[in-house]
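Starting off with a structure, shown below.
A single protein chain has been removed from this complex, and every other one stays in its place.
And now, subunit A:
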Amino acid sequence: MTRKTRRLWLACACLMGLGSATALTLNAFSSNIVFFMAPSQIRAKPPAPDRTVRLGGMVVAGSVRRQTVRDTPVALFDVTDGQAAVTVRYEGILPDLFREGQSVVAIGTAGPDGAFHASEVLAKHDETYMPKEVAEALRRSGKWDPRYGKAPDAASWDTMTVRDARRDAASPQHGS
């Protein structure tokens, strides 16, 4: 085997490795990327039922309901960005830091019944800390602008979000 063919072999092997890595990545990007959506975005444009998304916002105070379906605990709660609220349905143990009136991220799919079926619910380790994506969604919804100081504390979010959620419930046709 000449030096040239050997070099060709090496180049081919490298191309194969990089090529398959690229192909796998592009393929996975088309199906496995998870987009972040705020409740108002989900209301305005529900994602396809098989599409996994991350839903983030504040848990509406007083909205957590618990049921037991065939020995499995189910938690239902509303998540809002101050413009619209989405009901989240989660089977499992809510994380230790899950609190009403605080920020939360739920990963799952939009169900046909209008509820969001979460397979995972994340509450951050630090309860004063707000996930970047939730803060951004709140800023976009016009409820809070980081240029005008820190995020309002959880208590004031409560009253605001409860009112908004009520308005939302009064007009069920809104968005969806």
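One rule holds for everything that comes next: contacts are C-beta pairs under 8 Å (C-beta built on N, C-alpha and C of every residue); 3 or more make two chains touch, one makes a residue touch a chain; residues count from 1.
Following the convention adopted for this analysis, contacts and distances are computed from a predicted model.
Student: Which one, "Succinate dehydrogenase hydrophobic membrane anchor subunit", "Maltose/maltodextrin transport system permease protein", "Heme lyase CcmF/NrfE family subunit" or "Cysteine desulfuration protein SufE", is the UniProt name for the chain you do not see?
Tutor: Answer from the record: the omitted chain is "Heme lyase CcmF/NrfE family subunit".
Student: Touching the absent chain: which residues on subunit A qualify?
Tutor: 1, 3, 6-7, 9-10, 13-14, 16-18, 20-21, 24-25, 27-29, 31-36, 52, 54, 66, 68, 71-73, 91-94, 96-97, 107, 124-125, 131-133, 136
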